[in-house]
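Take this structure first; my questions come after.
Excluded from the complex is one protein chain; the other protein chains are retained at their positions.
We call the chains A, B and C, going by the order they appear; numbering starts again at 1 in every chain.
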Amino acid sequence: MPKTIFEKHSPYRKGYTLPANDVETKLESCFPNNFRRKEKIKLPEVSELDVMRHFIELSHNNHFIEKGFYPLGSCTMKYNPKINETLVRNEKISGLHPLQNDDTAQGALEILYELQHMLSEISGFANVTLQPVAGAQGEFTGLKIMKAYHNAKNNKKNKIILPDSAHGTNPASVMMVGYEVVEIPSNKRGMVDIEALRKAVNNDTAGFMLTNPNTLGIFESQIEEISKIIHDVDGLMYLDGANFNALLGIVKPGKTGFDIMHYNLHKTFATPHGGGGPGSGPIGVRKDLIKFLPVPMVNKKNGKYYWDYTNQETSIGRVHSFYGNFAVNVRAYLYLKMLGSQGLKRVAENAIINANYLMKKLQDHFLVPFKNEYCMHEFVASGKWQKDKTGVKTLDIAKRLLDKGFHAPTIYFPLIVSEAMMIEPTETESKETLDEFIQAMLDIAAEAENSPETLKAAPLNTPVRRVDDTRAVRELDVKFEW
Amino acid sequence: MPKTIFEKHSPYRKGYTLPANDVETKLESCFPNNFRRKEKIKLPEVSELDVMRHFIELSHNNHFIEKGFYPLGSCTMKYNPKINETLVRNEKISGLHPLQNDDTAQGALEILYELQHMLSEISGFANVTLQPVAGAQGEFTGLKIMKAYHNAKNNKKNKIILPDSAHGTNPASVMMVGYEVVEIPSNKRGMVDIEALRKAVNNDTAGFMLTNPNTLGIFESQIEEISKIIHDVDGLMYLDGANFNALLGIVKPGKTGFDIMHYNLHKTFATPHGGGGPGSGPIGVRKDLIKFLPVPMVNKKNGKYYWDYTNQETSIGRVHSFYGNFAVNVRAYLYLKMLGSQGLKRVAENAIINANYLMKKLQDHFLVPFKNEYCMHEFVASGKWQKDKTGVKTLDIAKRLLDKGFHAPTIYFPLIVSEAMMIEPTETESKETLDEFIQAMLDIAAEAENSPETLKAAPLNTPVRRVDDTRAVRELDVKFEW
Amino acid sequence: MPFISNTDKERQEMLTAIGVEKFSDLLKNIPQKFIVNKNCCLENQKSELEISHKFYKLIAKNISSARVNSFLGGGIYDHFIPAAVDHIIQRPEFHTAYTPYQAEVSQGTLQYIYEFQSMICELTGMEISNAGMYDGASATAEAILMAARKSKRDKAVIAASLNPLYKKVIQVYTEGMDIELVEVDIENDLQNLKKVVDNQTACVVVQSPNFFGNLEDMFAIEDITHSEKKTLFITVVDPISLAILNSPTEYNADIVVGEGQALGNPTNYGGPLFGFLATRSKLVRSMPGRIVGATVDANGNRCYSLTLQAREQHIRRAKATSNICSNDALCTLAATVYMSLMGPKGLNEVATQSATKAHYLATKIAELPNYNLASNKPFFKEFTLKTPIPAKEIINLLTKKDILAGISLEQFGMDKNLLLIAVTEKKSKAELDNFVNALKEVPNA
Partner (left out) sequence: MPFISNTDKERQEMLTAIGVEKFSDLLKNIPQKFIVNKNCCLENQKSELEISHKFYKLIAKNISSARVNSFLGGGIYDHFIPAAVDHIIQRPEFHTAYTPYQAEVSQGTLQYIYEFQSMICELTGMEISNAGMYDGASATAEAILMAARKSKRDKAVIAASLNPLYKKVIQVYTEGMDIELVEVDIENDLQNLKKVVDNQTACVVVQSPNFFGNLEDMFAIEDITHSEKKTLFITVVDPISLAILNSPTEYNADIVVGEGQALGNPTNYGGPLFGFLATRSKLVRSMPGRIVGATVDANGNRCYSLTLQAREQHIRRAKATSNICSNDALCTLAATVYMSLMGPKGLNEVATQSATKAHYLATKIAELPNYNLASNKPFFKEFTLKTPIPAKEIINLLTKKDILAGISLEQFGMDKNLLLIAVTEKKSKAELDNFVNALKEVPNA
C-alpha cells in the first residue's frame, strides 16, 4: 500500500509558490506575541510532483462509477455528466462570494430560482428550499418544519412514526429535533402494515416518515390511505426522497398525500457523490408550510432576483451558513435542463426496467423476498439461501463481487431482510453491464456451493485483501504519528 | 486486456446531444445526390458512460510522469505544472481562430512575441520562429534556412556533417531538404573527433549538425574549434537543442558558435508530451539569418502586436498551416515566466546534479563508457557487462525496470554504445526517487547473475507481458474488423 | 439521452425478459390516479450545446469576486488555491466514488481521509479529528450537542462575538434538544462570562479570531470555562490562522471546530464548504461524523477503514451521535491536497501575508479622515471599520469601481455604519492602495 504523504516529507521541499509580500508591515507589529503559536505546525514538505503522484496513486485504489458498475442500493450511483463538471468550474460560479450584492450575482440567483421552481414542479410541491446540504440535513429541516407547524397550531405532539425499513438517518433526524420514534413493522408485501399504523397513530403523532418507493424498492400502494390516517390526527406526511429517481415524470409525490419531501440531488440529479459528499438535500413543502422554510429563499421582483427574508419570523431559521451547496445545486440545474420533460420520464422508466430485469434474472439463484411485486428502481435480494446451505454470508458475496470488478450492493440494509443485498442499477447502465453482473452473481452462487472458502477469503485481487474492521476499532489509530 | 471501443457498440446507443436543426433547408437540396456517400460510416454507438469507462480503463494501462520515474534519455520527461493545464483551457486561448483579426487577438500575440523574445534571450540568438511543431520539423526548418543562406550566396554545397551519435531525425531531416549526410565518428571521450571532422570538411560542406550536450550527455568542449572549422568553409553550425535543459542559464548556445538551433518545448520547457505529442520545435537564428525564417513572425509596432510578413520574399516559406502549436507555446511562455532567471539556472543545475549522482552510483554495477567525463543532464550506461557474463540484454533490463514501477531509459541509442541505456532523470525528480531507482538497478544487476531467466521473461507484473513485436510486423493488423 | 444507456430495442428485450408487455405493466402498485399522464413538467430537453450557451449567458450577469478587488470574508475567504488541487479532485476516481463502505476498493478515499484527520489534528493540537462535517456552522452546533451529551448538561454559553450565521444554525440544532443557549458579551468584559458559567454549563463556545476579526483572550476564557470541571471549551477557529496563532491545545480547548473552506476550496457562493471537528481522545465516542482508522488486511498489510461506526446513524439509528450520513468529503480532499502542497512554510506564509496586509490596510484606512477601526483589539486578517456613511452605500459605490468593499453588518442587525473587511495573501499592495483611494473618494465621507 502507498506510503502516507507524511512519509514523503523532506525538509524545505516546496509544493507552492507565492508572491513576495509587498507590504512593509511586520508580523510582530500585528498582535502581541502571546497570540503566536508556540510550536510550528508539522505538515509534510513535498513537491507538486510528489503531491500529484501521491494522490493519483491513491486514486487508483478506488472503485468509482466511471470504472465499473456500482449497484449500491439507495445511493443511485448514476453517471455524472462531464459537461456539468466543466461548467461549474467557471470563475463566475466558483468565484462568487455568498455575501456579495444580489445585483452582482443575478445569474447565480436565476439558476437557483429556476431550480427551486423545477424541483417544485416535478414533485408537485408549492416551493422548495435549496439550503440543506444532504439528505439527512433535509430530513432534519423537514422535521423542524413539521414541528413549527404543530407549534404554530399549538398541537401537542411528540412522536414520529416510521416503518422498520426506514433508513438510519430517519430515526436519527427524529431524535435531533427532539421527537420520539415509533417504529412499525412492514407487511408481507414489504409495505407499511396499515393495521400496525392505525394502532400506532394517536394524538401524539406529529407525522409519518416514509420512503417511497420504500427501501425495499416497492411503491407503497396504499399511500392514499396512509396519508389519510396521518392527516386525520393532523399529522404530516414526510417523504424521504432518496428514491425519487423511480418517480421522475411518473408520479408527483406532492399529489399523493405527502406534505414535505427531501430530494437527494447527489442521487436523483446526477451530481457526483464525491467520495462521500458534498451532496444537496433540498426540501419541498405544500403551500401552507412555505412560511416555515429556512430563510433566505430566492425570489424575483420586477425582473430582478434577490434573497428573500420575508418569512424570517415564521421560518425555522437556518441550517447552513449560507445558501446550501450552491455548486452542487448548479449541477442539478444543468442536469434537469438537459433532461427536459422527455428525459425526465425516461430516466425513471429505464431505472425501473433495469431493476426489474436484474430481479427477474437473479431470483432463481438468490432469495428475493418480495419478488411477487414488481420493484421500482431497486430491489432487495438476500444471501440467506447461501448462508443456510453453505455458510457463505452476504458479506462474502459482496467481497467476491469486488474481485469481479463490481462494487457491492448495499448490504445488511434494510434491516428487515436478513442477509440483505439492496441492488440499484440506475438507468445509466446498459443491458450488457447488467448481464455481466448477473453472470458474476450466478458464478458466485455456484462458487458458494463448490468452493465456499474462496468466498470467505474474498476479495483476492483488490488493492488490499479483506480489511480487519475489528482491529481498526480495537487499536484505534486515527492519526499518523511522525 | 480491454475490449476495443468497437466491441462495445450497440446500435442506436448515443453518446452525444445536439440541438435540433432549426433551419428548414433539406440536405437533398444542398448538392446533387452523386456527391453523397454510398455506405453509411461505421463507428461505434456507445454512451457517454461507455466512453468514459473505456478511455479511463485504457489510461490505467499507461506509465506516465505522474505515476513514476520516467528516465527516458533525450526526452526530458520532467513534471508538467498543473497551472498551465488550467490556464490554456481558457476559451480566450482555446477559442481563438488563426485567421481572426490581429486586434482581436492582442493577448495571444503578446504572449507569442514575448516567447520569441525569451527564447532568443536565453539562447543568445537574434530571433526565434515558433512555427515548427516538433523537434524534427525544427531541424527541417533549420536546414532549409541553411540552404537558403547558401543559395543566397550562391554557395554550391550539398553535404551536412554529423557525428555518429546523432539522433535519427538529424540524418532524416538532412535527406528531406535534399542534402547528403556525412557521418563522422566520435572520439574516446565521447566527443566529436576533430581530426575526422577536418578530413570530412570541404567546400561541399553546407553545415554541421550537433547536439550539445551530445547524446552521450557530454558537453562538446571543443565547440569553438569545431565552429571555426565549419565556418572556415562558410558552413553553418546547427544545434539540435533537444538537450538544452542542461544549459539553461549556464550557456547561451548562440554565443558558442552555433548559427541555428531548435528548441524542444515539450522537453526543456515542461509542456506535456501528450503520449507522443503535440510538441513544439521553435528555431533560433543569428541575425543575418532572420530574413530566412518562416513567415509570419510576431512583431510589435506602436504598441500593437501583429503578424509580420515582411520577409515573405526571402523567407523559406511555411512549414505549418498557421503559426505552429500555439497552445503548446503558451504553456512554455507560462513556464518561463514562472521560472524567471533564478529558476532557469536552477533547473539546469539540478538536472545536471541528478544525472551525475545516478552515474556515480551506477558505474560500479553497469558499464558507463564515458564515466571519466562529468555528464550534463543525462548519461549513457550499457548492459554489456551483463550481456557478456549472463546473456541478459539491455532489453531485458529495461523490461525488468517496468516491473519495478519505473519507465525504462532510452535503449539502444545512441548507436555508438552497445547495449546502450540512456538515462535522464530531470531536475524535477527527488533524491529519494533516484535512490529507489538505483536500488532497482542494483537489484537487477544481482538478478542478472542469480536468475537471468527472470530478466529474460520480464516484465512479469505489467498490464501485459512481453509484447511480440515481430508478430506485429509479420501479421500486420492495423485496423479492427467488425 | 446520452446519459441513458439502453436503446428502445434493448428496453423491449428486457421488458420481454421480465415478462411484461409494456413498461406501464411494471407500475401496477401505483394507483392509476397518481400517474402523471402528460409529459411532466419541464421545458424541452436541451442539448449540451444549448445548455452551455444558456449557462454562459446567465453567468455573464455574475461578477466573480475572484477577478475584482474583493474584501469579502465573514467566514468564507478567497485564499490562493494551487491549480494542482482541482486536478486531483476532478479525477473521477475520487469524485464519482461514494462513501468508502467497501474498504477493499476504497483505499484511495480512506487513506486521504486518514491523512486529512492527521493534518487537522496537527493544526489544532487535538488527538482525533473526524472526516468532516457540512460546514463550520453545523460543526459548531454538533460540538455543542456533543458537549451536552457528554456532560449531561443542558446549558451552552456562547460568546456574542461568534459569527451571527453560526448562531442561527446553532439555535436550530439545539432547540429541539432542550439546550438553553446563553449569549454573553466577552469582548468588553470577561466578568460577564464568569457570571454565567455554572454547574449546568455543558460548554463555552468562543470564536477566535471572532466574527469581527478580533482575537479573543483564549487563555483567560479557558480559565473561567474550566473553573467548572465538566464544562467543555469549544473553540471556533480559522484553520489558516493556526499556522501562526496559538494552537487550541495551548489554551486547553476540548473541542475545536471551524470552517475548512479556506483550505483549498473556492468560495462557490457559499457552498460546498466543510466543517472540521477535532477533540480529545476521551471524547471520541461522543463524536459525530465518520472516522477513518488504520488497520491491516488479511495479509497483514497496512490499510484503512471506517471505524467506530457504532456511533453512527446506520448502526445506532435514534441513539446515534448525529444524523449525518453524506458529508462534504470532496472538499476535505481539496483541503488535504492543499495542505500537502503548501506545507508548514506555505501555510505560514499565507497566514503571515494575510495578517500583515490586513494590518497595512487597516492602518492606511484609519489614517483617512472619518474612517476608524471599530475596535482597538488585536485582529488577524479581518477587521471592522466604522464608516462615516452607511456601509451599504460604500459597498454600492465601490462595486462600480470593481471593488467589493466588504460586508455591511447592518444585515446582521448591527450598526449600519459597520463594514467588515477581510484581506488575504492574494491582495497586492497596489490593490490595497486602490481600495484606500476609493474610500478616500467616497462623497460625504
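The definition used in the following text is that a residue touches a chain if its C-beta (ideal position, glycine included) is under 8 Å from a C-beta of that chain, and two chains touch if they have at least 3 such contacts.
If you're wondering where the values come from, they're calculated on a predicted model, not measured in any experiment.
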{"item": "Chains in view touching the one left out", "value": "A, B, C"}
{"item": "Per the touch definition above, residue among B:H60, B:K153, B:K287 or B:K389 touching the missing chain", "value": "B:H60"}
{"item": "Touch criterion as defined above, residue of B:Q116, B:T211, B:T268 or B:T428 at the omitted chain", "value": "B:T428"}
{"item": "Candidate in contact with the missing chain, chosen from B:I161, B:L402, B:M441 or B:L455", "value": "B:L402"}
{"item": "Touching residues (missing chain, whole complex) on chain C", "value": "2, 48-49, 56, 67, 80, 82-83, 87, 90-92, 341, 426"}
{"item": "Contact footprint on chain A, counting only the chain that is left out", "value": "10-19, 47-50, 52, 56, 81-83, 85-87"}
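Please note the rule applied: only the chains that are shown with their structure count from here on.
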{"item": "Computed distance of Cα centres, chain C from chain A, in Å", "value": "19"}
{"item": "Between chain B and chain C, centroid-to-centroid distance (C-alpha), Å", "value": "46"}
{"item": "Whole-Å gap separating chain A and chain B, where each centre is the average of the chain's CA atoms", "value": "48"}
{"item": "Multi-partner residues of chain A (each touching 2 or more other chains)", "value": "13, 48, 52, 56, 60, 65-67, 79, 81, 338, 428-431"}
{"item": "Multi-partner residues of chain C (at least 2 other chains)", "value": "1-6, 10, 45-48, 82, 84, 86-87, 92"}
